[in-house]
Every structure is written in structure tokens, then in C-alpha cells.
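Dropping the structure in here first, questions after.
The other protein chains are all here in position, but one chain of the complex has been omitted.
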Amino acid sequence: MSTQKVDTTALPGKKPAPKNVQKEDAMWLQKEMINANYHDLAIAHDVGRKVSATFVPGNLNELLMCFDFARSLPETNALQNGMRKKSGKMIMDAERDGHSEDVCTYVKADLGMMMGGEIGPTGEKLPVPDVLLLSYTGCFTFMKWFELVRQKYDCETTMLHVPYQGDGKINESMVQYVVKQLKEEVIPTLERVSGVKFDIDRLRQYMKESTKAEEDLVAVLQSAKNRPSPIDGYFGGVYYIGPIFTAFRGTPEASKFYSVLRGEIEERVRQKKGPVTPDGEMTEEKYRLVVEGPPNWTSFRDFWKMFYEDGAVVVASTYSKVGGVYDFGFRHNPDEPLESLARYCLGCYTNLNFPQRIDMICKYIDEYQADGLLINSIKSCNSFSAGQLLMLREIEKRTGKPAAFIESDLVDPRYFSSANIKNRLESYFQMINQKRRATAAVH
Amino acid sequence: MRLFIGIDLGSTTTKAVVIDEDRNVLGRGITNSRSNYDTAAAIAKNEALVSARFQLFREALGRTKALNGNLDTFIEQLERDFRHEQFIEQLADLEEVCQRNAEGRFGKDTAAVKEALGETFKRLRDEAHELFAPGAKRKSDFFRDIAGSRYLALGEAVAKEAEVRYDNLLNVFDRSIIEVENRVYGDSIRHHLLNALDRTLKALPDSASKREKISAPIKGILDTAMEETYIVGTGYGRARLPFSKEHIRSEILCHGLGAHVMYPGTATVLDIGGQDTKAIQVDKAGIVESFQMNDRCAAGCGRYLGYIADEMNLGLHELGPLAMKATKTIKINSTCTVFAGAELRDRLAIGDRREDIMAGLHRAIILRAMSILARSGGIRDEFTFTGGVAKNEAAVKALNDLVTENYGKLTLNINPDSIYTGALGGATFAWRAVVEEGKTAEAR
Amino acid sequence: MNPIHTVGIDIGSGVVKTTLFRNTGDRHEWLAKRVERIRKRDPMELAQQGYEEVLADAKVAPNDVAYIATTGEGENVKFATGHFYSMTTHARGAVFLDPEARAVMDIGALNGRAIRVDERGKVLAYKMTSQCASGSGQFLENIARYLGVAVEEIGSLSKTSKEPEKVSSICAVLAETDVINMVSRGIATPDILKGIHLSMASRVVKLLKATGITSGHVLLTGGLALDEGLLAAIREEMVNEKVNLDAANHPDSIYAGAIGAALWGAFRHGKLQELQSRAAA
Partner (left out) sequence: MAVKEIVKRCEALFEDLHFKTVRDWKAAQPGRKAIGYMPIYVPREIIHAAGMLPVGIFGGGDQIEVIQGDAYYQSYICRIPRSTIELGVTGRIDCLDGMLFPSICDVIRNLSGMWQIMFKDKYVRYFDVPQNYMDNVGGEYYVHEMQILRDDLAKLAGREVTDDDLRASIQLYNENRKAMRDLYDYRAEKPWQAPTSEVYLVTRAGMVLPPEEHTQLVRDYIAATDAEPRAKRDNARVVLTGSFCEQPPLGLIKSIEMAGCYIVDDDFHLVTRWNLDDVVVDGDPLWNLAKSFLHRSADTSSKYSMRREDKGKFLLESVRKYGAEGVVFAAASFCDPALLERPMLLEILKKHGIPSTAFKFAENTGQMAPIREQAGTFADSIKLWSAA
């Protein structure tokens, strides 16, 4: 059974909205959930719970729950710290400690947080994890990240190597390789650290729960096919994916959250409403975009504003698929739990090869009737970014829709140059506009 | 008459272009971008309007045929005399500010410094006419640069003679020039022109006899109201222009359109400015299809040449000709603007020739531009090179070589007025807004 | 023990410094010094000239010089006996000037260096800024010119700042524009200068921390060492960063490299003699 203590029904409306910031009810709900998880983590050791840490892509939340772990996700910590404008200092601290300026700032924000006494995003002290589940999925840096944490804390570490879909498909040998690692390496380690015996039926139970939330999430994200789109699939999207990409997949709370959310969104569709932005509802949908790449967290609001101010809504994004690609049919399958976990890991967005990623975006542009593609290229993230310029060209070529390229970083405020990005976005919007007018003139 | 104006507020220079109802370019104006964007824009605009008036003089005088055959000489003389007038006024202003700034600044040396200042300015005034003599070469067209370089030269001599510290003179100048260059002398245009006219008539005795015939149309034009019907601002600093959003266009669009207006066959545009390099693809109607810019690193932009010029103690326009004398091209790998000087020194230390290094530096800049171009989708025929660096013949040569090597033979368009491309695009947008879209200027 | 004479020549990017020492065992007497701005002249000639001048000043004959050591960009000085790299020499020079110094901050126009040393001037660890000149001292001078401030004034003006304005740009070139924007927003000159000082200070303090030093004096050397504004900014930054060190400069800070070279020259000379006599034996 889950130990998360979130009374979901009581939440909506409980907290008054702070000055001038608009959110959907579900957004409040998930914020509470995330904060509650931080609290759980903070008290875990006091209440005798073991703590695990793992990464968002390829996170085996259901499996970790089988061992009663409190679950920490260092990437999420970093992003939350970024949003709360605490990451800059953490990164500098890590750099002072000898980390290179060139490497991923998520890692540095995490290590910097440790140096600063492990104070988490909500101000509570986070525990040192008892086990690091190194889900080595779609990002090379993960491996170094946990090696670094291990070197510092001597935490028990267990590696789950997920092979890359180099030729664009998952073969049986890959699945077996992952399953075997689960059986022979990961599960025994988790049993040993937690002292809890693995119970596959418990896993099945959680996975059943996962599929419900997955179903609803897909419906939410695909609601953006409507005109106007009732959601922003990138800026809003990050709130929608929060619970399911983190410590909540497989919990009843998550299922509840997604059904509430789905209800809200379907209502918006019926009322033909646009997305909710921090400054209120977006009235006129002028541009529909697909976005590739993670957002910037340190200036998240300002960044979002550059879009909604000009009437741009993101109808689909690849970032909202980092913790699992569900919109092409994958669901966790309680009937073959380990295989299904393996396939989940193998299918994460950054584990797809380039042709697959390009296909996916082209499909989005088509199905969501987008005006074009915007790439937010993140300095930190080679996994996402190396090669995005080719993507841009290929997609432009294949769809005939204009694409634009901006650069920023996840949590390093030094790499968010507001004027620069605004300049490019403005030019891009004006360009779409001009093109539209030109085509209209022809017809 | 109705005029449409585009102002391009660049990181190093601010440019303005004025066009008329038939989209003829009447005037162009340029000034250095300075701390006060508003002033920079105002000065560029004034300069463009002045140049528009000169254009109108030329046309008017051409119509009267009073100066048969001598029209060009006359107008050129008039322009030089006008610049001279302007210069004298600014110089007087500068002297006053310098004297004020020197007050009490140097303790017991103050009096000596002030005296040296007086002497320096006297010499500056005395030689001013040489600066504006026919055929004279100036380091730049900006007051800051012209006055600055002569001040430095004369000041050094004066300081030596008067035994005051040269540094003190420099300091006063640096402090004062900002104040002076941020003044707009818009009101003086009329009387400068009339004074200039007097000078010109004196300088060209042939024309003196036709004084009335010449002056009448000029005065007529001076009395014609120039209506600033619509202004569009663009460029790096556009967001700081006191214009409403309606009056602002992205510089990418303006450069694309400007290049299209200059060369309707343009498909690819490369613009190298002070701090950014842009590669733009446009369609047959001048609409931007895609674009790329340098990222947050200013390596290989125009400012790079500025650092090099400083290091070599040369004017910007002297770099190109020097590089053209190269017999081979030294390979330069780093294009970090700030390190440019160090790299140059390194190279000189191991015995490479200045000219060859310069050729290498130019090639390095263009190499960077080539990758940005490649990023935006390559180079297509016709290819138009715009921005300040297009004035540099060595950069143009390097570009030509590299384009030919990598894309084969193409038409490469370079306009002598390429630096005004963005402003021209802006002016064209202004014209469209009124003539095609029926907009009226919004209140500022 | 016979005294020996050694010369240290430090060729920098802007200035050539020369020192002459008389060394008797562990006693080092500083006999003469010279500093000459390069100003686009040939540094090799200036080195020769500096060498001759220190000898003349101290009335020492060329034959009496046991070791001529170069440092900085002086690898190719023909008449030198040996070359030491600049962090080696700055470290030694700093300890000579301030025996309590346990770290050296050398702040140059393009690069900054932090060097941790022990009481003998041995380099324990060091850090240098990277190939990108971001946040370097280079543009401080440009900006000062732009603002109409004499180089000597920078320090005192910066110290009067109440609300330093942060320079956000990473790139030194783009930072120039940043500063120009500041002027247009009416930010006062001292606040701008202080902002630049702070951004430089933050970089060097970061380097310093990375060397792992925890206590002792930090001596500033190099061209910008005497900029009091920068020193103040570094001190502030150290407080901010909870670095429990105290930073100082020395009127002869600029000679640190040349001093170090001369002293290492003496050391090396001793070692070579020793080897020779051992070989002879």
C-alpha cells in the first residue's frame, strides 16, 4: 500500500490563489502532492523509512514502492530549486568545488544542494538516499551523476543499463537484458537495502493503477488537438506530468489527480476555452506550436509569458514525454510486469533514436495542426540537444512549416538571456504571420 | 511632403533611412550608438533628414540648370561646408564642457590643465578646415572619432610643451565627450546650412554670380515641411526605442526586406554587425523563411575587428586594405573577440607578417559566418551581404573565396550602402503600413 | 657561503618587470628593480634593456650574475639561463613579499589565476580561467575609458558605490553593451565599476575556492593588484562566500613574478652546483 498521505478531495480551493497568479485546480492539487512528497522524504529516516533516488526517464516508481521506499528524484529537486531561484548559487558552489562549467547543470545543482546541507526545495532537509537506482536510460550523464553521489556518500548503487534504440526498435535481447538486470541485480539490491521481500503481485497492483493515470494523461495532452487548445502542452504540460513522472505513478492519488484533471480539461473543451496562463485565460490563439527540448526553469514565468503575450500556445511538446511516451499506445502491463517495465524504460523519449524523434515531431505538427516547431536547445543536455539543428532542418523539409531555434539552460540562470530569446521569438512569430499573409494573398 | 523613416538601432551604429511616397531613398544617416538610445535614434534621423534635404537640393538645382556641369562639385562643397559648420559648433560645445569638467579636478595642476585645454582647442579649430578640405581623409564620420583622434594627437604635443600630464587631458576628454555626443543639434541645421551656403559661394567663385538663382531653390526646400509620416524602429536596441509596438519590427524581418528591396533577386542574406551575425533566407517577395543568429557568444562579429583595430592602432576602415596586401593566410583558430588581440600578439611574436595575420583574422570571421549560414539552410543564389562588415574589402574577399569553394559560383550582392539595409527595410515597412495598410502613426 | 647575484625578468602582456637579488643562503637582498610598459615595443629588447639597467643601478657586473631567470612570456629570451612558469614565480614572489601569504591571486587582463602555496612558496594547487575571456579584466579598462574615468581613479570610485549594478553577461563583449545600457538607465559610474569589480571578484574567488585553500593571507599580484576597488570587491565576495581568508596587496605586488624568478634562479643555481660537485666527486 502506498504511504503517501495526500487527501486529494480536500485540496481544491483550500488554498487561496496568491496575488494575480491563475492556476487550474488540478495545478494546486499537484503542487500539494509534490510538497507532500518532499515532506515525506524529509521525515523518512525519522519514521524508519528507507529512501531511494532515481531519475525521471526510466523511473521504476512501481517497483520502488514495492519496497516501501520514500522516493526522491534528483532531477525534480534541481528543477524545483531552479523555479524557486535557488539553483544559481548551488551551481556556482559545485563549480567552485571543481565541477566544470561545461557539464549538465542538473548535476551541479544537485551536488551544490548537497554541499549546502541538503536543504530541499521546500526548505526541509532532504535525507541522504539509502540506495541509488541508476536507471541509465537515455542519458549518459545519469551514470556519472550517481557515481558522483556515490563517491560522496558511499550510497549503495544499483545500475540498470537500458540499451539505446540505435536502430529505432526494441529487440527481444534488449528486453531480456533489462529484465535480467532487474532480476539479478536491481531487485536483490532493493530487497537487501529495504529489508522488504519482493512481491510481484504488489507490483502488478501498482501497475494497474498506473495505467489508469496514463490513460487520463494521454487524454489531457491530446486535448490540445482542439481549436482553441484548452491547454498549453509545454508550460502547462509540465504541471500535468508532474505527478506521473515522479513519485506518484502507480498511486491512487495519481489516478485521482488525473481523473480530476481530465474532467477539468474536458469541460474547457466543451466551453471552447483556451489555456490558463499565470495572467489568466488566453483569449486569442494566434499561433500553435510544437516545442522540442526541456523548458528553462529559472525564468519559467517570463519564458511562458513571451508565448502567451503574443498569443502562442504550445500544442505538443516532446518534453512532456521524457518520463514515458504514452501517446502511441504504450501502457504498463500488469500481466508481464518486468517485461513491461523494461519496455517502459526502453521507450522513453530520449532513448529514441534521431529518426524516431523526428518522426514523432512531424506527426505532432500534423496531428495537432501546428504552425511550426520551436526548439529550445538546452546547454546542459547533450542527450536532448546534440543534433537538434539537424532535426530542425529535417522537420522543416518534411512538413514545410517554419522552425526556430533558441538556446537556454535548465537551471543555470546565467544562460537565460531574456532579450536574446525574446528577439528570436518575436522574429519567429512575425515570420509566421508574414507567411500566413502571403499565402492568404495568393488564395 | 510625406516621408517614411526606418531607424535601425544597432549595437555599434545607429542608422536611419528616409524614403518618399514613391519609395525612393531620399536620405541616409548614421551615428555611433551610444548610451542614450533615444539620442542615437534622434541623431541618426536628423542626419538622414539632412541628407534628404541635400538630395532635394540636388534635384531642385538640377531642374533649374543654374549650375550646369558644376552641380556635383557644388553640392559636395556645400556638404563639406555644412559638416564643417557642424563640427565647429560641436567643438565649441566640447571645449566648454571640457573646461567645466577640468574645474577643480586636478588640484594645483588645474590651471595648467585648463590652459593646455585652451591651447589644444585653439589648434583643433585652426586645423578644422583641413579636415573638411576636398579630398581630405577622416578616420571616421563620427564627431567622437574625428575630434577624438585629433585631440589625442594635438593634446600630446601641447601636454609636452606645457608640461602637464597627458593623461589628465585624456581624462577630461573621455569625461566630456559623452555629454557632448548626447546632444541633439537639430535646431541648428537651418543656420548651419545657410552659413555653409555662404562659405560655398565664397569657395566656388564661379557660382557666386548666380547666388540668387542658387539660393532660391535651396531656401525653398528649407521651407518645405518634411512630414515624418511613419517611423519604424528596428535593430538590437529597438525595445528601448520610445515607440509603440506597432512601430517596431524585428531586425531579421527588416534586414530580409531591406536586402530584397536593394536586390529583388535575393534569396540568402548575411548580415554581420557589431555584436551579431545573422543569416536569413527570404522568398521571392522578401518574406523571411528561416534565419539563424550567433548564440550568446560574440566571437567573430564586427566588434572583433574593433578590438583588432585598437590593438593595431588603426582605423576600422584601414584593416581591410591591410589584409588585402597579404601574400598568404595565417590560420587563426580562436575567434573570441577579447582574445583577438592576444592571438595577434602571439602571432607577431613568432614572426608572422601583419598582413598575413590580418588575412587570417578576416577569414576566421567569415568562417564563423559560414557556419551560421549553413545552419540557416546554406547559401542560395542570389546572395546579399549586408551590415557594417560588408564595407570591409578583405572580409568580402574572404567571403567570396569561401562561398565559391563551398557553393560554387553565385551572384554576390554588396551595396555600398549595405550598412543601411535594416533601416531601409524599416522604412519600407513604414511605407507599407501607411500606403498599403492605411495605418496612421500612433502617438508616441 | 658566497653571495650570488640573480636576475628575474617577467615579461607580461603589457609590462616588463626586472629584479636583481643578492642571495646568501636563505638571505635574499633585493638590490634593484625596473618596470617598463611595453606600449607596442619589442618586449625582448625591453628585457635586455631592463637587465642592463638593474645591473647598472646596483653596480653589478654581468659576469657576477649567476642565474638569469625569465618568467611570463619570456620563454624565448636568448640570454636567460632558465625559465620558470609564471604561477611558480608568482607563488614564490608572493611569499617573499608577504611571508604569511598562503595563496596568490594574479589578475590579468585576459586570465585570472589563483595559486595556493605553502610557506616556502611551493605551488600546491592552482586554477586558471578558461580560454573564453568572459568576465576578464580586459574590458574594465575599455569601460573606464567609456565612462571617462582614469585608470587610477577606478579603485577609489568603485569604493564609493552604494548599489553596485550586476553585470549579467557572461561574454566580455556583450558585457560592454550591458554597461552601455546601464549608462542609459542612469546608473552611476561608481555602481557600474563596482559591478564589474564584483563580477571579476566572483570569478577569482571561485578559482581560489577551487584550489582548496582554507586559511591564511591571500596576496594579490599582477597588474590589477593595486586596484583598491577590486580588492574591496574581493573582500566582500569572500565574506559572501564564507571564505575565511583575508586579502591584501603589497606596493611591490607587480614585481611578484620577477622576484620569484630571481629567487628560484638562486635555488636552481644551488641545486645545479650541488649536482656538479656530486658529479665531480
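Going in written order, the chains are labelled A, B and C, and every chain counts its residues from 1.
Assume contacts are C-beta pairs under 8 Å (C-beta built on N, C-alpha and C of every residue); 3 or more make two chains touch, one makes a residue touch a chain.
Please read these numbers as outputs of a predicted model, since none were measured by experiment.
Engineer: The chain left out here touches which displayed chains?
Structural biologist: Per the contact definition above, the missing chain touches A, B, C.
Engineer: Which residue, A:Asn59, A:Thr277 or A:Ser383, contacts the hidden chain when the whole complex is considered?
Structural biologist: Spelled out, the listed residue whose C-beta touches the missing chain is A:Ser383.
Engineer: Any idea which of A:Arg84, A:Lys125 or A:Lys180 touches the chain not displayed?
Structural biologist: A:Lys180
Engineer: Over the whole complex, note the residues of chain C touching the chain we left out.
Structural biologist: 73, 75, 83-88, 111, 122-123, 126, 128, 130-131, 264, 267-268, 271
Engineer: Which chain A residues would touch the chain omitted from the figure, given the whole complex?
Structural biologist: Counting over the whole complex, chain A touches the hidden chain at residues 97-100, 102-104, 107, 134, 136, 139-141, 143-145, 147-148, 150-151, 154, 157, 159, 161, 163-164, 166-167, 173-174, 176-177, 180-181, 184-185, 353-358, 377, 379, 382-383, 385-390, 394, 407.
Engineer: Tell me which stretches of chain B touch the chain missing from the display.
Structural biologist: 295, 297, 331-334, 339, 342-343, 346, 367-368, 370-375, 402, 406
The rule we apply is simple: only the chains that are shown with their structure count from here on.
Engineer: Between chain B and chain C, tell me the centre distance in angstrom, where each centre is the average of that chain's C-alpha atoms.
Structural biologist: Chain centroid spacing, chain B to chain C, equals 40 Å.
Engineer: Chain A to chain B: how many Å between their CA centres?
Structural biologist: 49
Engineer: Note the residues in chain A that touch 2 or more other chains, in rising order.
Structural biologist: 415, 417
Engineer: Listing for chain C: what residues touch at least two other chains?
Structural biologist: 169-170
Engineer: Please name which positions on chain A make contact with chain B in the complex.
Structural biologist: Residues of chain A touching chain B: 389, 393, 396, 402-403, 405, 407, 415, 417, 419-420, 422-424, 426-427, 430-431, 434-435, 438.
Engineer: Which residues of chain B touch chain A in their complex?
Structural biologist: Contacts found on chain B: 239, 249-253, 283, 285, 287-293, 295-296, 375, 377.
Engineer: Could you please specify the touching residues of chain B with respect to chain C in the complex?
Structural biologist: My answer: residues 11, 33-37, 167, 170-171, 173-178, 240, 275, 296-298, 301, 303, 313, 334, 336-339, 342, 345, 349.
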